[in-house]
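Yeah, one chain of the complex is gone here, protein chain that is, but the others are all in their spots.
Entry: chain A
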Amino acid sequence: MCGIVGLHLRDPELYPRLGALLETMLCQMGDRGPDSAGVAVYGDHRRVPPGHSAVSLLPGDTPVDELAAALRAVLPGEPELVVTEAGVTTVVAAPVDRDALVTAARTALPTARVIGFGDDLAVYKGIGHPKTLAGVYDLANAQGWQGLGHTRMATESAVNPEGCHPFSVGPDQCLVHNGSFANHATIRRELQAAGHVFDSENDTEVGARFVADRLMQGEDLEKALRLLCERFDGFYTLLVTSADGFAVVRDAIACKPAIIAETDRWVAMASEFRALAELPGIEDARLFEPEPERVYVWTREGGRL
């Protein structure tokens, strides 16, 4: 199973409601994945103020004040940090370059796991029922222009925060997956040989690193996902987000569900319609199911590629 939800807002008037809308969507998919849930929010200024970059962490046993002190000490100029604790996730924002922040986090907190980073992105992971976790993440009060969530029913790897989606392994990139990749071990070895380092045993992480690798090589989301379709065997409905937008793709058999709704104010994707049923203006939305092996991309400007 597993459930996917994603919301890309075109109308800035809706930005303050992003989290509340996403929470409703996520909770509707609770039955599809009650063991864990992860969320990514783009543009939540409470977590990532303008002029800051952010890194999302699973810090393990390190207390949050120690974590912040250690991180601050290795950053140039020891800037003030914006630290948000949300269950097992901690999001740290700092007025520094994102790569510097990630390097600092890996140096100062070698046992912490980086679960997301970028100029605009906060990623939350945790174990438990999506309804409970939405509260832990304070999703209802999140604001922003884009978000996605995943409710997990684990099949390919353990139920732990590391195995929780979204997988965010490139700057401001996220990938969530419903399904299972069959040849992920082979592709994992190829990517490892090319220098990629993996954080988990999860099959979806391989997909995320594959996409990140292609984007790093200068390809766009559409090309990266076309190549993923060529290279990966298995079942998948994927939602992939970046600083530029929002993309959906399904495998050739397309047995994992997906529905897309589009209005002038937003684009939404979910595993099932019931996740979309409460969105404002849904009654007039264009509703359709994405076709197998066709890549759908929306850019931040609102124009479809």
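In this section, a residue touches a chain if its C-beta (ideal position, glycine included) is under 8 Å from a C-beta of that chain, and two chains touch if they have at least 3 such contacts; residues count from 1.
Convention: contacts and distances are computed from a predicted model.
Hidden chain, UniProt protein name from the list "4Fe-4S dicluster domain-containing protein", "Cytochrome c", "Branched-chain amino acid transport system permease protein" or "N-methylglutamate synthase subunit B": "N-methylglutamate synthase subunit B".
From the options A:A73, A:A185 or A:L287, the residue with contact to the unseen chain in the full assembly is A:L287.
Remark: the omitted chain is touched by one listed residue; of A:V55, A:A254 or A:A268 this is A:A254. On the side of chain A, touch with the chain left out of the figure occurs at residues 28, 253-255, 257, 259, 272-278, 287-289, 291-292.
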